[in-house]
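Missing here is one protein chain; the remaining ones are kept as they sit in the complex.
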Amino acid sequence: MSNVATYSTNGGPYAIEAQDLSIYYGSFRAVKNINLRFPTHKITALIGPSGCGKSTVLRAFNRMNDLIPISRAEGVILFHGKNIYDHDVDPVEIRRRVGMVFQKPNPFPKTIYENVAWGARINGFKGSKTDMDALVEESLRDAAVWDDVKDKLNQSGLSLSGGQQQRLCIARAIATRPEIILMDEPASALDPISTLRIEELIQELKKNYTILIVTHNMQQAARASDYTAFFNMDADRAGYLVEYNQTDELFTSPKNEMTEQYITGRFG
Amino acid sequence: MENMEEVTPLPKSTSVERAPLNQLAKRPRVGEIIIEAALFIAAGISIITTIAIVIILMEEALRFFADDRVSLVSFLTETIWQPEANHFGILPLLNATLMITAISLLVAVPLGLASAIYLSEYASPRVRGILKPALEMLAGVPTVVYGYFALTFVTAILRAVLGKDLVQIYNIASAGLVVGVLITPLIASLSEDALHAVPNSLREASYGVGATKFETATKVILPAALSGVAAAMVLAVSRAFGETMIVAIAAGAGPKLTWNPFVSAEPMTGYMVRISGGDLSYQSLDYKSIYAIGLVVFVVTLILNIISQRVVARFREVYE
Partner (left out) sequence: MSQPPPDQPSAAPAAPATDLTTLFPQGEGIQAQIARRQRNATIWRFVFLGATSLAVIILTTLLLSIINQSFGLVAEQTNIPETQLIVNYQKSLMLEASNVALSSEDDAALAEGIAADAAGVGLLGNAYTTQNQDTLRALSIGGVAPTAETVQSGAYPLARPLLLYTTATTVADKPQIGAFLAYYLQVADEVMAEIGYFPLDEATLAQQETTLLALLGATELPTIVPAEYEGDIVIAGSSTLNQVTREVAKRFRAEGFQGAIKITSVGTGAGFAGFCAVDGGVDIVNASRTITQLELESCRANALNPVATVVGADALAVVVNAQNDFATDITLEQAGLLFSSAVNWAEVDAGWPAEAINRYIPTTDSGTMDFFVATVFAAQTLADLPYDSLVTVFQANVSAGRCRAAEAEQRFYADRFVCDTEEAFTARCEGENPTTGCTLAPRDHASLEALVQAEVIQPEVLQAWFLAESIFRRDEIVATALEEYPSADVHFRRWLTWDFITRPQSATPELAGVRTAILGSLWVVGIGLLAGFPVGVGAAIYLEEYANKRKRFNSIIQTNINNLAGVPSIIYGLLGLTVFVRVLEPITSGAIFGVGDPTTANGRTILSAGLTLALLILPVIIISSQEAIKAVPSSLREASFGLGATRWQTIWNHVIPNAIGGILTGVILAMSRIIGETAPLVVVGAATLITSDPSGPFSKFTTLPIQIYQWTARPQQTFLLIAGAAIIVLIILLFILNIFAIYLRNRYARRIG
């Protein structure tokens, strides 16, 4: 195992790292042999053609794949020097520290306030009502949705527009104070203007969080990310990592031919 | 509107308090484990129930057959059921049950199927919204009420129309007709579901070649939904076979092997209710006999239910 100290602190260079990660659905291998390390407080984009397993990889980082009974992971994901797939690791604790934002906005059918406060509460937030109010406000401000909702905190989260709902979901994620936020095509269900605002928000968030974002939109990856990992599907339909580099480099001078074909739009 | 707003800048410091590191180890969540175990037991109770039913029926039935006065052969072949004279032939009871089931199907199949076709293919949403709940209400009436209806209304009408000499006060026909009324909504509702599940593309295809509504309904939709409809029928047979209160009230007491639907003949379930309603000793042969009969009822209905589920599963595979 590599040097634990390298990843051990918040300030360390890498927040989380996959080593030789393969994920199976039953007997089908969905992704194979992924080796990836994600720099702290950077935005890393995962791109690739549909079906290449990039969402599967993303969901491996907070063990969301556990919810699919037939899925199984091989290899190692190191988080603070610990393999999160070890048997003694609690997936609940992982998910608390590795938050997630989903493709479609999915607020709870509760009030806006409750949407944000609930996650903190189940995770043992012990503050008073005032503290909770502050936490909710701060999270909503961080997610750049405070001004939209401050007058209707007691309305249902479902009453917001799509873009607002997604920012509410981001606020919900950051209210539990995770270290990493996984975003699974967070803007794919939104209109272009809402998309832009989410991208701006992500840029702001990277000051405090490490962000992994799956996107099918190459422009988005080029615009919004610091690093980009390109995945493709092999002949056995298993996804694998083709190339991983700083976003500028990957887009301007791809080392792999397949990457070049993909970013120039010749397949995918 | 959204695009007009400024993105609020992040506050300078979010002063995040991180949890202490290396706390990823599983915490023993005892509560979670207890809850899951409790829920598992809740789910397991259904299995225990089934096992208990099988064991109890088998055990008491075996005790029944272990008695010197009874043999499995005579149970299945003898044509007289007279416990006091040591005659234990199930045929008269079975025959009455089968006759009631047959009569009920004569009523319920045409009525239920026609209703299903009407509701699925003809009725406007408004009409459907009125008729379907009405049918469901018919299904929700307790069977003891149907029994009362059979005895005081249907029997009275049969006797008025066909004559009091021909129709006895307690008779198979009246019980069968009312059991038919009972299972009609079942057939109608389940068949309607099956017809409704047939994709619209088939209807459009049929209309596209110039078929009328009737032709579409009976020659395209009905055959396409046939297995679903068949499953409904099988389930209805099972329900009619195991129906108890209507027959206990309207079909009369005293097992009798007869083909005449207008005389009284006690069916299996009716016999079970009558015998268990009295104060009888757990050691008596009568008491054990109701378990033997119960086993027959249970096995037959179980087989019918399994067939029905299989058919439905296949139907689902085709359209879902």
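For clarity, chains are labelled A and B in written order, and residue numbers in each chain start from 1.
Operating definition for what follows: a residue touches a chain if its C-beta (ideal position, glycine included) is under 8 Å from a C-beta of that chain, and two chains touch if they have at least 3 such contacts.
Computed from a prediction, not measured in an experiment: that's the story for all the values here.
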In the whole complex, not just what's shown, which of B:L62, B:L106 or B:V144 touches the removed chain? B:V144
For the chain left out of this view, which of B:A52, B:L106, B:L162 or B:A205 touches it? B:A52
Tell me which residue among A:I23, A:V57, A:M100 or A:L201 touches the hidden chain in the full complex. A:M100
With respect to the chain omitted from the figure, which of B:V167, B:A188 or B:A225 is a touching residue? B:A188
Looking at B:L91, B:L131, B:A230 or B:L257, which makes contact with the chain not pictured? B:L131
List the chain A residues touching the unshown chain? 62, 64, 67, 69-70, 92-97, 99-102, 104, 106-109, 118-119, 122-123, 169, 172-173, 176
Chain B residues that touch the omitted chain in the full complex: 29, 31-32, 35-36, 38-47, 49-50, 52-53, 56-57, 60, 110-111, 114-115, 117-119, 122-123, 131, 134-135, 137-138, 140-149, 151-153, 181, 184-185, 188, 212-215, 218, 235, 238-239, 241-245, 248-249, 269, 272-273, 276-277, 282, 290-291, 294, 297-298, 301-302, 304-306, 308-309
